[in-house]
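One protein chain is absent from this view; the other protein chains keep their places.
For reference, chains read A, B and C in written order, and residue numbers begin at 1 within each chain.
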Amino acid sequence: MTDTQEMLETVPTGVPLSSADLAAAIDACLRCAQTCTTCANADLAEEDVAELRVCARLCISCADVCDVTARILARPAQWDEFVVHRLLEACVRSCQNSADECARHAHHHLHCAICEKGCRACARACSDLLQDETFAQLQKLAGA
Amino acid sequence: MTDTQEMLETVPTGVPLSSADLAAAIDACLRCAQTCTTCANADLAEEDVAELRVCARLCISCADVCDVTARILARPAQWDEFVVHRLLEACVRSCQNSADECARHAHHHLHCAICEKGCRACARACSDLLQDETFAQLQKLAGA
Amino acid sequence: MTDTQEMLETVPTGVPLSSADLAAAIDACLRCAQTCTTCANADLAEEDVAELRVCARLCISCADVCDVTARILARPAQWDEFVVHRLLEACVRSCQNSADECARHAHHHLHCAICEKGCRACARACSDLLQDETFAQLQKLAGA
Partner (left out) sequence: MTDTQEMLETVPTGVPLSSADLAAAIDACLRCAQTCTTCANADLAEEDVAELRVCARLCISCADVCDVTARILARPAQWDEFVVHRLLEACVRSCQNSADECARHAHHHLHCAICEKGCRACARACSDLLQDETFAQLQKLAGA
């Protein structure tokens, strides 16, 4: 589908986790960043913008957190497990916040319905990495 | 494939161009940003890093330019054609720079071979938008 | 004041322009990105959010364009004049857009008054670089 996994496997230091799971999380972060960016933009163009202001604020920040998480995950050489762990936790929470708020508007705004789906997928992919056993051990070594 | 086009079509102001072409450019930017980020990281882990330093520098900047281009393209409400035009031009050039340098290393570094492909695809998708006739007219109106 | 100019002068390839002007533009971009980020956040918390939606959208995008412009300007090794030129033009326009819209709300929202000032300063610093004679010559060589 995407080149993400193939790229990760070319890094000479190797990838500290399953490259398939890592690629899935990176791709989910990029898709969620895209969806949240457009959702916030659409919120600000709706008649009921006053009801959507929380959604816009959450989606704007979620996009930024997903963006940096994708960047850091995409650099397997010089990975610091503590940094990765904290970013993944921040990303899961940001995605949950956006998804929960989007869910409140999903029945009358299609962008919120699509965005909720993208946020939930990203939260799940990042949670999967956090629950990976190898990652848990690496974190301990890194004092995370 | 991705939700990008479907999301763009939900924005109440409408999309100033073909939403399919716009979505293709956004997705190409995101993929190129990802590939360049990992390529630069891999460059810095290779034994011949001294030969790859130009590649690393170009890919780092290309990732940043693709990232912001994707963000701006993903906000069809309040589009400024002049800003979009200049970013697309910067993006095409950055992608060409990275692709040409990656091509020099593609035979002995797989990450450069994959990255070259991603950069060429992004340059093409952004060039397509630049050559769109509707976009050309919008730019004239915006004084671009 | 900041370390920006001193840092630029340590890059072994040298800086293609006046390091003082370049540092001034970088610092103005960073300050403008900060101000626009907070202005958009404040817009979304105001009672008259419906009147501020254009301001929020412009400031969100202006922050992103300033951010990438600062990043690219901060990498004097491997500068591509064409890329730098297009980003500076996009940045000047984004700042003017935000400043003009903030000016409409400056009398009743202090964040818009401060943000207008930051945007105008950034537009000026980036315009100064664009009008630099050395830069004009470099652009010609780079086909910009």
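In the analysis below, contacts are C-beta pairs under 8 Å (C-beta built on N, C-alpha and C of every residue); 3 or more make two chains touch, one makes a residue touch a chain.
Just so you know, these numbers come straight off a predicted model, no measurement behind them.
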item: Contact list for the unshown chain, restricted to visible chains; value: A, B, C
item: Absent-chain contact - pick from B:A56, B:I72 or B:L129; value: B:A56
item: Among A:A23, A:L58, A:A99 or A:L129, the residue in touch with the chain that has been omitted; value: A:L58
item: Residues of chain B in contact with the chain not shown; value: 40-41, 44-45, 49-50, 53, 56-57, 60
item: Hidden partner chain, residues of chain A it touches; value: 54, 57-58, 60-61, 64-65, 67-68, 71-72, 75, 77-78, 80, 82-83, 86-87, 89-90, 93-94, 97
item: Interface residues of chain C (partner: the chain not displayed); value: 1-4, 6-8, 10-13, 26-27, 30-31, 33-35, 37-39, 41-42, 44-47, 63, 67, 70-71, 74-78, 109-111, 114-115, 117-118
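We adopt the following convention: only the chains that are shown with their structure count from here on.
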item: Residue-number overlap at the chain A/chain B interface, same or different (half cut); value: same
item: Angle of the C-alpha superposing rotation, chain B to chain C, to the nearest 5 degrees; value: 180
item: Central chain (distance from its CA mean to the mean of all protein CA atoms); value: B
item: Chain A-chain B separation of Cα centroids, rounded to whole Å; value: 20
item: In chain B, residues with contacts to at least two other chains; value: 67, 71, 75, 77-78
